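Some chains omitted; the rest stay in position.
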Amino acid sequence: MARHDGRSPDQLRPVTITRGWLPHAEGSVLVEFGATTVLCAASVQDSVPRWRRGSGLGWVTAEYAMLPRATNTRTDRESVRGKIGGRTHEISRLIGRSLRACVDYKALGENSIVLDCDVLRADGGTRTAAITGAYVALADAVRWMRKRKMCPGDPLVDSVAAVSVGIVGDTPLLDLCYTEDVAAETDMNVVMTGSGEFVEVQGTAEGVPFSRSTLDALLDLATAGCTRLTEHQREALSS
Amino acid sequence: MARHDGRSPDQLRPVTITRGWLPHAEGSVLVEFGATTVLCAASVQDSVPRWRRGSGLGWVTAEYAMLPRATNTRTDRESVRGKIGGRTHEISRLIGRSLRACVDYKALGENSIVLDCDVLRADGGTRTAAITGAYVALADAVRWMRKRKMCPGDPLVDSVAAVSVGIVGDTPLLDLCYTEDVAAETDMNVVMTGSGEFVEVQGTAEGVPFSRSTLDALLDLATAGCTRLTEHQREALSS
Amino acid sequence: MARHDGRSPDQLRPVTITRGWLPHAEGSVLVEFGATTVLCAASVQDSVPRWRRGSGLGWVTAEYAMLPRATNTRTDRESVRGKIGGRTHEISRLIGRSLRACVDYKALGENSIVLDCDVLRADGGTRTAAITGAYVALADAVRWMRKRKMCPGDPLVDSVAAVSVGIVGDTPLLDLCYTEDVAAETDMNVVMTGSGEFVEVQGTAEGVPFSRSTLDALLDLATAGCTRLTEHQREALSS
C-alpha cells in the first residue's frame, strides 16, 4: 500500500524541533510532524497548587488547545463558547500525565511547570507531536531552573516521546496524517520513555474491534517510532 | 499477595446486574462490582443530532457522573461549579465509544439512545462497571424499540464489557477496588466484545513506566475478566 | 373520588426509610414515598463557610438534584447545561431552611453538615420526601459527630418532616403522586416539626386562586400527614 506522501508504512513524517521560539518562556519549542505544527511553551512558577503545598514536591501540568483555523474548516473558539470540550480536556490530561512520568517531584522542589501546547497547524497526530515537543520544552525549562539553582536535584529521570499508529486497510501504519487517521479502523497513541518502556497505551477501535495480534503489530511499530523520536529529541537538545 | 477482601489476583468482585430499576426508562440497570454501584439508564429518542439528520443512521452516546457522596469525602457538584471536569468528560466519551463498537447504525435507523451512567457508590472500577451495565441497559432499550418496530434491523452486532487491571506491588490484579487502584503502579482499563476482540485499551503508568511483558500479563488478565463479565451479562439478559 | 392507586384522600403512599445506604457518608438514607425515591447523604465538615468563621456557630445546607432519567422523559443534566435551573435552586434552598429549623447552631459548634438529596426515581413529592429523608440522615450524622465528641451539645432540638397536599377536582388530597400533582388546581408543600408547628407553608394556585377555607382544609390534611411521617422517622431511627 502506497501512502499518499510516499512514506513506507513504518516511516515517520519529517520531524523538526525548533527550540527557543518564544523570547520569554523558560522553555519553548516549535515542533513539526510533517504539516502538523505545535507551539510548546514551558512556564516555571516557584509555587505549587494548594493541595501540594508544604509537601516539598513539585508539579507538572499541561494545557492543549487548537487555533480556530489550524484545521480544514474553522472551529469555534472554546473561550467564546465559554467551556472546554471533552477532547481538549482529555488531551491536556494525557500530555500532563505523560510528562509527569519522567519527572522526579522531589528533585523538582516546590516548583511547578506548566506546558502550553497550542496547535498552529493540524494534520493528524497533534497530541503525539505535542508530547514529543513538550518534553524538549520541559528539558529547557529544567536547565533554566538548574542554572538558577531552583531545584534540589535533577528532576528529569528519563525522556518521553509519543507517536500514533493505526490500521488502514489491513496495513499497520506509523504516524498517521489526517486523511489516514480518518480512514483508520483502529487508532492507537503510544507514549514511551527514552529507555523504551510504556507510559501510555491508548488504543481505540474506530470501526471494527481488533485482535490481540493486531495490537501486537501496532505496539511493535510504535516502539520503533518512539525510538526514532527520542533520537530527534536528543539531537535537538544537544544542538 | 493477599487482597484485602480475600480474592485471588485473577478474581472479579461479586457482580450483580439488576434490570428494570427505573420505571420509565426504555432500559435501566443497577450494576454492582462489589461496593461500586452504578445506575445505567438508556433513553430512546426518535431523532438524531443535527449533523446526522437525513443520513438514515442512528447514534448512541453516554453521560457519566458521580453523586457527590459516592466517594469517601464529598465532591462538589459539577452543576454547581458550572462546568464538567476533565475526568467526567473523558469517561463519558469512553463509555459512548465503547458501546458504539457493538452497534450497527443502519439497523438502528435515525434513532438515538443516550446512556446515563450515574455512580451511586464508588469503590474503584466505576467506568468499567458503567460500560458493563450500560450494555445491558442498551440491550433492553433495543428490545423495547424492536417490539415497537422502530428499527429497520437488529442494531446489536455484539456485546461489550469492560474491566480494570493493574500492577500492585509486582502482582497483576483483576478488577481493582479503590484502595488497590490508589496503590497501583500501572492501571489499565480494557473494553472487549463478547466475541473476544478489543474495543479500547487504555494503559497508564501511574508511578513507574511498564514493560511490554507487563502489558502482556495485564492483557491476559483483562481478557479472562471480560469473558466472565460477558457471561454475567448473558445471564442477566436471559432471566 | 377514587385515587388511581386506591388510597383514601387522607392517606400517605407507602413510606420506606432505609438508613446507611452509602458506606462512606456520616449519615445516609434511601427514602421512598411510593415510587418516588430519594437518596439523602449527610456529609460532616469540621469547618464553616467563611462568613461564619469565628462565631462558634455551625451551619447546615442542602443540595437537591434529579438524575436525568428519574422522570418520564429524559431531562438534560444541569452540569452539561452549565447552570442550575430555578426549580433546583428553589428546592435546595427550601430543604436547607427546613432542616435548619430543627438545629441549634451553638450546640453544633463550628461544624457544617451538607445534605445531598438526589432523586433517583420521581413520582411527585420529591422535595417533601427529600426533607423527610434528609432529617433522618442528619440525625445519623449528628449521632456520628456526638460519638466523636465533635459537638458541644445536642444540635437537634426537634425533628422535621414534610408532605404535599393539593386540591384535585374539589377534593383535598394528601401526598400527591405525579399525575395528581399535574391535575391539581392548588398545590401546597408543608414542612412541620415533630412537635406539630409549622416550618414552611408554600401554597400555590396553579389554576384557580383559592379561598381561606380551602387553605384551612389543606393545612389540616398536611398536619395529619406530617404527624404520621414523624412516626415513620422515629421508627427508622430506633431500629
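A, B and C are the chain letters, set down in written order, and residue numbers restart from 1 in every chain.
Going forward, contacts are C-beta pairs under 8 Å (C-beta built on N, C-alpha and C of every residue); 3 or more make two chains touch, one makes a residue touch a chain.
Every value quoted in this text rests on a predicted model; they were computed, and no experiment measured them.
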Quiz prompt | Complete-assembly copy number [criterion: all chains share one sequence; 3 shown] | solution = 6
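We take it that only the chains that are shown with their structure count from here on.
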Quiz item: If you list every residue number at the chain A and chain B contact, are more than half found on both copies (same) or fewer than half (different)?
Solution: same
Self-check item: Chain whose Cα mean lies nearest the overall Cα mean
Solution: B
Exercise. Work out the mean Cα position per chain and let me know which chain is farthest from chain A.
Key: C
Practice problem: Could you put a whole-Å number on the gap between the CA centroids of chain B and chain C? | Solution: 33
Practice problem: Express in whole angstrom the distance between the two chain centres, defined as the mean CA positions of chain A and chain C. | Solution: 50
Quiz item: Measuring from the mean C-alpha position of chain A to the mean C-alpha position of chain B, what distance in angstrom results?
Solution: 28
Quiz item: On chain A, where are the residues touching two or more other chains?
Solution: 83
Quiz item: How about chain B: which of its residues touch chain C in the complex?
Solution: 22-25, 28, 35, 39, 41, 43, 45, 63, 65, 67-74, 77-80, 82-84, 88, 114, 116, 118, 120-121, 123
Quiz item: Considering the complex alone, what residue numbers of chain A touch chain B?
Solution: 83-87, 89-90, 92-93, 97, 101, 158, 188, 192-193, 195, 197-205, 209-212, 215, 219, 223
